[in-house]
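Up next is subunit A:
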Amino acid sequence: MTKPLLSVRGLTLDIPLANGMLHAVRGIDFDLHRGETLCIVGESGSGKSLTSLAIMGLLDRNIRRSATRMDFDGTELTTASKRQMRALRGDRIAMIFQEPMTSLNPAYTIGDQLIEALQLHRSVSHDTARKRAIELLEKVGITAAASRLSQYPHQLSGGLRQRVVIAMALMCEPELIIADEPTTALDVTIQAQILRLLVDLTKEMNVAMILITHDLGVVARVADNVGVMYAGALVETGPASDVFGMPMHPYTRGLLHCIPQPGKTQRGTPLGTIPGIVPSLVGEVQGCAFRTRCPHTVADCRAAIPERGTPPHQFLCVHPDGARAAEGEPA
Partner candidate 1 sequence: DKANDTLSVAFTKELENVDSFFNSSREGVVMQRAVWDGLIYRDPVTNEYKGNLATSWTWIDDKTLELKLREGVKFHNGADFTADDVVATVNFVAKEENGVKTQRNVNWMESAEKVDDFTVRITTKEVFPAAIEFLSGPVSIYPADYYAEVGPSGMGLKPVGTGPYKVVEVVPGQHFVLEKNENYHDSPKGQATINKIDIRTIPDVNTQLAELFSGSLDLIWQVPADQAEKMSAMDDRFTVLNESTMRVGYLAMDAAGRSGMDPNPFTDLKVRQAVNHAIDRDALVDNLLKGKSKVISTACFPSQFGCVQDVTSYEYDPEKAKALLAEAGYPDGFSTPFYAYRDREYGEAISSYLNAVGIQTDFKLLQYSALRELNMKGEVPMSFQTWGSYSVNDASAMVSQFFKHGSLDDAQDDQTKEWLDIADSSTDDATRVEYYTKALQRIADQAYWAPMFSYNTNYVMTKEVEYTPTADEVLRFTNMTWN
Partner candidate 2 sequence: MTAPVLELKNVTKTYHVKQGLFGKPKPLTAVNDVSLTLGRGEVLGLVGESGCGKSTLAKILLGLEMPTSGQVLVDGEEINGQDRLALARRIQPIFQDPYSSLNPRKTIADIVSLPLRVHGVGDAASRAKSVRETLDLVGLPARVLNTYPSQMSGGQRQRVAIARALIMHPEIVICDEPTSALDVSVQSQILNLLNDLRTEFGLTYLFISHDLAVVEHLATRVAVMYLGRIVEEAPVATLFEAPRHPYGRALLNSVLTPDPSLGVPDTQLGAAYPNPIAPPSGCHFHPRCPFVQDHCRAVAPRPVPIGEGHVECHLHDPDSPMYRADFTV
């Protein structure tokens, strides 16, 4: 197997708060290969955004990051200097944020911002950069691209802005794109368009992508590999077909039962639920964080949880089969 483009081991993020230490991300591991799309899915507050910012080196000053390894194509991100990080950001690793309405600077034209993205890393002429900008705008499906360059963000609709953001991310032909909920704020039809665009572009340019979302539908349609995150831990990872075909962790299965699936779920029947709420991660966290909501909780859930399954499909649970059998699912 080839060497992964990005390899993360034991990434831990702690935030000191007035009432204790918030363990926002608790030792997560994952690998990402070139041209591959990894989707990280999880409830609000499970640490998805922080994980992505940790890779970018854009965490707030007060957040403590530690990892045994964060290797990006031979560069160890944990020890990289500020300058090195800055050279990576926007050039080899690009990022797309959730809010298309606010992630473009209102004071500058689309053209200025696109061109800046290129000129920060390549010493190219303004004209060349402009040509590249037009080319990419057309590529992301924006018509009359040349005239858009002189427009300001507020003159574009949400869907168009997100396309601009994507174009901006692609300006330097990055090897890795991190997209943090790029479609959550968009309408369903536009969401589908944007996702399709992202998938097509990554495949075409052989770019690796980490796509963060809380929508299982998006994950299933986009991901090569899936990471299910709960309370700061990756509780299940694996190829999309495996995770959706045979979800091992009780949380993953719970999530899948919660959503109505046209054609599959009987109309009007009760949906599955996961009662309770995400526990606070302030203070010492022991054992499985999901045990407070899990129907299969046993005493051992408080102890250290073993990693189960065989790569690439792995999960964290005291039950060897993730209690699949207990739910009457085929093992």
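Candidate entries met the following condition: all candidates are chains of the complex that A comes from, given by their letters.
Everything that follows uses one rule, which is that a residue touches a chain if its C-beta (ideal position, glycine included) is under 8 Å from a C-beta of that chain, and two chains touch if they have at least 3 such contacts; residues count from 1.
Just so we're clear, the structure is a prediction, and the values are computed from it rather than from any experiment.
Although all of 1 or 2 belong to the complex, subunit A touches just one of them, candidate 2. Residue ranges of subunit A in contact with candidate 2, taken from their complex: 43-44, 141-143, 157-160, 163, 187-193, 195-196, 199, 214-223, 240-241, 244-245, 254-265, 267-268, 270-275, 277.
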